[in-house]
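Apart from one protein chain that is not included, each protein chain of the complex appears where it belongs.
Let's look at chain A:
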Amino acid sequence: MTAAVITPSRRKGSGFWRAFARNKGAVLGLVFLLLVVLMAIFADVLFPTSPWDMTAAPFEPPFSEDALLGSDTLGRDIAAGIAHGARVSLLIGLTSTAVAVLIGVCLGAVSGFYGGWVDDAVMRFTELFQTIPNFVLAVVLVAIFTPSLTSIVLAIAIVSWPPLARLARGEFMSLRSREFVQAAVTTGQSNLTIIWRQILPNSLSPIIVSASLMVATAILLESSLSFLGLGDPNLMSWGYMVGAARTVIRQAWWMSFFPGIAILLTVLALNLVGEGLNDALNPKLARKGRA
């Protein structure tokens, strides 16, 4: 209702798409990302056997008969690993970001909406997390709770939420004093309704933009953890593949090259999409930046 009235153009699908499509890189990124998603969905069709299965002779170079992108130390197909690894990377990237958004937005909303000592308390708590280096904290958390899918997702979420909390807080603080919010207060709506129905929908765009970039960071974090041997030992992931290939890099370059390229391109695509979203959702900002 009130929310929709303020910036009507944003709600129009066509306007959003036009703005998004103006950024060629973003479209390219989106296409590539769709391909990765399709690959993850159809991994079982493309490579019906488990990526851990030793299907070829060990150390087959790329373009050999039974392994398109070569095989690793134990004769596992690199291409199968990349397809199945896409699942793990996307799954961890998306779920950990979702958890981070949940924590960050809740805390940021409470802090920005109520202000005062609540704000102080929440922000000091946030700073506590921001002062510890992200990656180190993630390593410690995963090491303590033994590496598994859940512990990795939680560890990444726990180190990634503070920027989101600060962002949400800023948005809430500025919107808190707007007229439509005051109108809602006068009409007697409860705080929860105001936060949920009035302010949140209007502060979503910057959150969406940073969340999309955060997926990229989460994928990188997961890869780094697996690279160090802190991945779930039962899941094939890109970071694990690079980490396991590191020791034989002089014998078999393809073992680390292809998964590395997969990480690079996916993270790049996510960043391009994030930038495109930024352009489309914050038209003023974008135009200023481009002028």
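Just so we're on the same page, a residue touches a chain if its C-beta (ideal position, glycine included) is under 8 Å from a C-beta of that chain, and two chains touch if they have at least 3 such contacts; residues count from 1.
Going forward, contacts and distances are computed from a predicted model.
Trainee: Pick from "RNA polymerase subunit sigma-24", "Cytochrome bd-I ubiquinol oxidase subunit 2 apoprotein", "Secreted protein" or "Peptide/nickel transport system substrate-binding protein" the UniProt protein name of the chain that isn't shown here.
Mentor: "Peptide/nickel transport system substrate-binding protein"
Trainee: Quick one: which of A:Ala79, A:Leu204, A:Val248 or A:Leu265 touches the chain that's been left out?
Mentor: Here the residue in touch with the unshown chain is A:Val248.
Trainee: For chain A, enumerate the residues touching the unshown chain of the complex.
Mentor: 50, 52-54, 58, 73-75, 143, 146-147, 229, 233-234, 244, 247-248, 250-251
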